[in-house]
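A single protein chain has been removed from this complex, and every other one stays in its place.
And now, chain A:
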Amino acid sequence: MTSLLGQLVLAPVILPLLGAGLCLAFGRSAAAQRLISIITLMAVVASASVLLFRADQYGPQAFNVGGWPAEIGISLVADRLSSLLLLISTIVTLCVLLYSIGQGIVEFGRDAPLSVFYPTFLVLSAGVSNAFLSADLFNLFVGFEILLASSYVLITLGGTEARVRSGTIYIIVSLASSALFLIAVASVYAATGTVNFAQLALRLPELSDPVATMLQLLLLLTFAVKAAVFPLSAWLPDSYPTAPAPVTAVFAGLLTKVGIYAMLRTQTLLFPTHELRTLLMWAAILTMVVGIMGAVAQSDIKRVLSFTLVSHIGYMLFGIAIASELGIAGAIFYIVHHITVQTTLFLVAGLVEYRSGTTNLDRLGGLARKAPVLAVMFFVPAMNLAGIPPFSGFLGKLALIEAGVDAGDWLVLVGVGAAVATSLLTLYAVAKIWNRAFWQPLEDPEDDTPVPFDPLVLGGSLHGRSSISTATQRETTWKDDTEGVRLPARMAMPTIALGLVTVALTVFAAPMFAVAERAADELHERTPYIEAVLGDG
């Protein structure tokens, strides 16, 4: 029985892969594919919650794949941090899957021609789980590659011109960062003779300072590309908004957070002495400020949201740079909050697009009157993102700012100031969306001038039908003042469910923050993780 529970660590990686295989095997039946993917992700959510419970009660859960000892084999470890992120990310993945199933049914009917979407989506989930659970650098690389390979497919889904263009940029940047990651892995192995995190934690202090700093820089640079930290973030707003709404939502929620997780793991476990703190702090400040400046200047909902995504990565980096226990706990709490909120907002943007045919603020208006439910669905997570007091966004920011004030040196205080300013500007950015899309009536809805045909908005549909038909369809739905159109429940329900998760984070903030603090404590101590990996080897 204990061995069975020990093998549970494998489940979040293996189950989605098996599900993806089954989906391909049942490729002819739409219903079977939907059923398989839902059941698979539900099983993953269940195993992740058991893992979180066990990791919280009994310490990190380690499993050596294939029975090889951790030094030479692959091991998977679920400590509090990874199982917490695993649970929240699989919940988000499940909601997005339900939403995309709803969108597929709404747009193309029950027996929609099948696409590669469901298997690829499950593989993406497996990759994210593998990255969260892996206990060595190379397996982390493999996890990244699994999720990147499936994200390449998802971001170019349907192969329309706009998606190929934006996908190309994304793929080239990802390939470059993967190459950099391989160089980092090779250098680490050359310097220490191992890629296992626990062994690295023991061996790295013996290296000379310049070598250790170089390794740290290489790893940080790699993860910074994946997490879209400021100077390396330019690719993100170019590639994300073009993809279908559920794809953008799950990318925004998860992919950048995997990069942040990798930074958090390597910084706390491998380089706790932190020589690069000043650099990280500057990166955090610039990410926050420059990102939100970009958001303020945009006039498309998806692009505004993409820029706020970049900007709020800065908060998590800020927590990592402070490196005190409170700072790390704040960062963990903020990651959990941001995964759910950002995903919800992108799903709502997808609904806005479905309802009005566009997400361009110049062509939207009066949605609060026409679609009050949609307005509420946007309002709650938007205020949460901006950090209005009762919400979890406020609590996360407060913890980070408190940790910053405690640390007390001038650079950290500059960071605190940047965090407050970013928070205000985020409020301005979401208020702008609220004003122009939901509150103000559209200036001149009967205007006959031809709409500038905007390829960025094109092809919001999941299956990427030919762009022309989508365009005409969009134009007609946009011009009618469709008073009676209701939101499709199949798409709205998962969005509302995810919105409720964000509210639940606020309601149960105290136990949540306690878990985050215990996770930070565990990261700070380091020994439980190292013993769990090497102890039974």
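Here, contacts are C-beta pairs under 8 Å (C-beta built on N, C-alpha and C of every residue); 3 or more make two chains touch, one makes a residue touch a chain; residues count from 1.
Methods note: contacts and distances are computed from a predicted model.
**Student:** Among "Molybdopterin-containing oxidoreductase membrane anchor subunit", "(2Fe-2S)-binding protein", "Xanthine dehydrogenase family protein subunit M" or "Na(+)/H(+) antiporter subunit C", go ahead and choose the protein name stored in UniProt for the chain not displayed.
**Tutor:** This omitted chain is identified in its UniProt record as "Na(+)/H(+) antiporter subunit C".
**Student:** Looking at the whole complex, which of A:Ile169, A:Ile388 or A:Leu427 touches the chain that is not displayed?
**Tutor:** Checking the options A:Ile169, A:Ile388 or A:Leu427, the one contacting the hidden chain is A:Ile169.
**Student:** Among A:Ala179, A:Leu279, A:Val405 or A:Ala489, choose the residue that contacts the chain missing from this document, as touch is defined above.
**Tutor:** Selected residue, touching the omitted chain: A:Ala179.
**Student:** Over the whole complex, note the residues of chain A touching the chain we left out.
**Tutor:** Residues in contact with the chain left out: 72, 138, 142, 145, 149, 152-153, 156, 159, 161, 164-169, 171-172, 175-176, 178-179, 182-183, 185-186, 189-190, 193, 195, 237-238, 296-300, 303, 362, 432, 436, 443, 449, 452-456.
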